[in-house]
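Left out: one protein chain. Kept in place: all the others.
Labels for the chains are A and B, by order of writing; each one numbers its residues from 1.
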Amino acid sequence: MLFTLPVSLFLLTFILFPLFTNIRLSLTDPTGALTSANFAAMLRDHTVWASLWVTVVYVGGSVLLQILVGTSVGIALDQPMRLRGLVRSIILVPWVVPGIVAATTWAWMYHGDFGIISRALIDLGISNARQGLLTHPHTVLPALIAVNVWKMFAFVAVMVLAGLQGIDITLYEAARVDGSSFWDELRYITLPGIRHVLVSILLLLTIWGFNSITIIYAMTQGGPAELSLILPLHVYRMGFSFFNFNAAAAESIFLFLILTILIAVYLKLFTSRREQE
Amino acid sequence: MARTLVLLMCALTLTTGLWASGSGEPPNKKATVTWWAPNFNDPRSDTLAAKFMKDNPNITIDVQKTVSAGLQDKILVAIQSGTTPDIIDGQLGWVVSYAATGQLSALDEGIARSKSIVPSDFVPGAWSGMKYNGKIYGIPYRAESHAFLYNKNMYRDAGLDPNTPPKTWTDLLQNARKLTKATGDKPVYGLGICGGGEVGNMITLLMGFIWMNGGDVVSSDYKRITINEPAAVEAVKFYTDLLTTYKVAPPSTLQNDGTAMRNLFIQGSIAQFQQGSYAIAPIHKDAPGIELGFGPIPAPVGKKPASVLGGWAYIIPKAAPSGNAAWSFVDWLSQTDNMAYYTDTFPATNAAMKNARFSNPEFKAFLDMTPYARLTPPLKGWVQMTSVIFKEVQAIMLGQKDTQKAMDDAAAQMTPLL
Partner (left out) sequence: MTGKRRTGRIGLAVFLVLVCTFSLFPFLWMVITSVKEQREIMSIPPTLVPSRLTAGHYGDVFTKSNMPRYFINSTIIATGSTVIALVFSILGGYGFARFRFRGRAFLQNAVLSSQMLPTAAIIVPVFIILRTVHLLNSYPGLILAYLIITMPLSVWMMTGYFRFVPAEIEEAALIDGCSRLGVLTRVVLPVSLPGLVATAVYCFVVTWNEFLFALSFATDRRVMTLPIGLMEFSQEFTTDWGALMAGSVLMTLPIVILFFVIQRAFISGLTSGATKG
C-alpha cells in the first residue's frame, strides 16, 4: 500500500481537485449560488446534442480505422523482413510529430487552392477538391478521421506486434499440418491470440479520442457550420472563448459521465471476473 | 494514521492560501513593472522600456512577450487568478469584458492628472470603447481600420480603369464579375471574402457590410437582437451571394480567413479584397510585380462606408503588484512620439498620426477610413454570439439554409446570450 502512496497523493491533489472544482462550478452560477440551471440549459442546447453525435461518429470512425489499419500493419510487421527496424521507426513518425504542427500542415495540404492533396485530386479528375476537403459537408469528417488515423495507427501496430509475440508458435505449426490458409490462421489463431491487446487498445483509444481536440481545433475549429464540432471542443470554447466556466463545467461532467458509462459497459463486456479487481 | 495525516495536510494547504495576493508597493522604493507586450511589437517594446528605465532609474520594466494564440483567455485567467503582471496589452474589444470581471483598475484618476493623455484627441470609437459603468479601464495606443485593396494590373487586363476603385456595392460586384475567370488551370476570382478560419476575420468583414446597410446585430439599447431584420439580412445576403450566387469569390472561401485571402491575392488568384494596412508589406515583399491600388470601402448606393475598428490598449489589473509605477509607465508610453513609435499599424490619437511614420501615401485610404470605424458591441456574450453568426453564415454558404432562416436561427440562439 505504501508503494502506491506517491501516486495516490498526486491523484488526490491534481486530479480529484479539478474534478470537484468542476462539479462545484457546474452546480453554481457565476455568483456562487447553487443552481441546476447549467445542466438544464445544457440539456436544452441543440449544439450540445449535435456535437455529441459528431463526437460519436468521429471517435467511432477513428477508433475503428485505427484498430483496423494498426492491426494490419502490426501483423505485417511480424513477418520476417529486412529493414524491419527502419519501417517501425518510420510509422512512428506521425505519433512523434507535434500535434498542432501536424494538424496545421494537414489543413494546409487539404486547402482548395494551396493544398498539395487538393492539387493531386484535381489532377486525378476529382475537381470538387477545389473547394477543399475540409469545407465540404460530406468530406470534412472523413478527412479529419484520416488525420486521426494517421497519427495513432502506429501505436496500435506496435501494441499488436507486441501481443503477437505471445502467441504460441506451435499453434501455427499444427494448423499448417492441417492444411490451413493464411486467412484461416488469421481468423482462428492470430486474432483470438491478440484479443486482449485489442480490447485494451479499444479502451485507451476511445478515452483518448474523446479528449483529443488538437486536430479538429487546428484544422476546422469545429466547422464548417459546426459540422465537425465535437463535444470536448465545445467545452473548450465554452470555457476559454466564451468564458462561461459554469456551462463548460456542466458539459465536462456530462462528458465524464458518458465516458464512465462507456467504460463500465466495456469492462462488463470484455473482461472476465478474474481480470476485474 | 500517518497516511491520513499527510493527506489531510495536503487538503488543508490547498484550501487555505487560495487568496489573491496583492498589495500596494511602498512609495519611493525600487519597483519592478511586469509588462505583457505582444511579440509583434518586438523589438520596439524593449527599446521603449530601456529608454524609460534610463530616465526612471528606480523602476525596472520586465518585458514579457506574449503570443496571439490563446491570448484573450490567458489574460482572463491571469487577472482572475490574483497573480498578474502590472501592464497588459490587449485588444480594444477585450477591455470591457475584462472590466466586467471587476479585476481591472479604473484609470480616471491617472488620466485627470496626466499631461500626455488628452481624451478628446483619441479616435472616438477607440476611446468610447474603454468605458465601463462610467469609468475608463484602458488607454488605447493603436487604432486601425480596413480599406479596400486591388490589383491594378488585373484591372487593366479586364478593361477597368486602374485608378478608379469601386465606391458602391453595385460597382464592386460589376468589377468583380469582370475580373473573374473561373476556368482553366489557374482560375482567378474577382473578390476575396472570409468564410472560415479565424471567426473574428469574417465577423470584421461582415459587420462592416451590415452597418453600411443601416442594420446592426443588436439594438442601440442592447436589449434586442436585430440581425434578422431586413437591413441586416440584406447585407448578409449580399455577402454570401458573392460566393453562392455570383461566384466571384473562390470556392475555397469556407476555409479562408484574412491571411489566406492575402496569400491568394499575392498569388494572383483574387483581384480585390479588404484588409488592414498590415497587408501592404507582405504583398510588396512576396509579390513585387503587383501594382497595388487602394480605395475606400465600397458602400451601398447613397450610404456611407463602415468598418470594424481594430486596435490595442494598455490595461492595469487590480492585483498588479506595482500599480503606481505601472501607471507612470503607461502615461509615458502615451506621449505622442512614444505612441507613434510603438504601434504596429497606426496610433490612436490624431496628434500621433501626424508623425512622419504614417506619411506614406499608401496609408491614406486607411487613415481616411478610421473615422467611419466602430467597435463591436461591448456585450458580455459577444464572443459566443460571433460564433453563432459565423456558424449560420457558413450554413448559408454551404447551401444548407437561406439567409432569412439562418439569421432567424442566429437571433434565436443569440437572444438568450443578451
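Heads up, the rule we're going with is that contacts are C-beta pairs under 8 Å (C-beta built on N, C-alpha and C of every residue); 3 or more make two chains touch, one makes a residue touch a chain.
Computed from a predicted structure; not experimentally measured.
Touch with the chain that is not drawn comes from one residue among B:T32, B:T47 or B:S68, which is B:S68. Within the complete assembly, residues 1-8, 10-11, 13-19, 21-22, 69, 72-73, 76-81, 85-102, 105-106, 109, 113-116, 119, 150, 154, 158-159, 161-163, 165-167, 169-170, 172-173, 176, 182, 185, 193-194, 196-197, 200, 204, 207-208, 210-211, 213-214, 232, 235-236, 238-240, 245, 248-249, 252, 255-256, 259-260, 263, 277 of subunit A touch the chain that is not shown. Within the entire complex, the positions of subunit B that touch the omitted partner chain are 13-14, 17-18, 36, 38-40, 64-70, 74, 77-78, 81-83, 85, 185-186, 258-259, 263-264, 266-269, 276, 278-279, 282, 285-287, 344.
The criterion applied here is as follows: only the chains that are shown with their structure count from here on.
Work out the mean CA point of subunit A and of subunit B, and you get 35 Å between them. On the side of subunit A, the complex with subunit B involves touching residues 5, 9, 12-13, 17, 107, 110-114, 130-132, 134-135, 137, 220-221, 223-226, 237, 239-244. Taken together, the subunit B residues at the contact with subunit A in this complex read 3, 6-7, 10-11, 14, 70, 72-73, 76, 97, 187, 195-197, 199, 250-255, 260, 263-264, 267, 269, 381, 383-384, 387, 390-392, 394-395, 397-398, 400.
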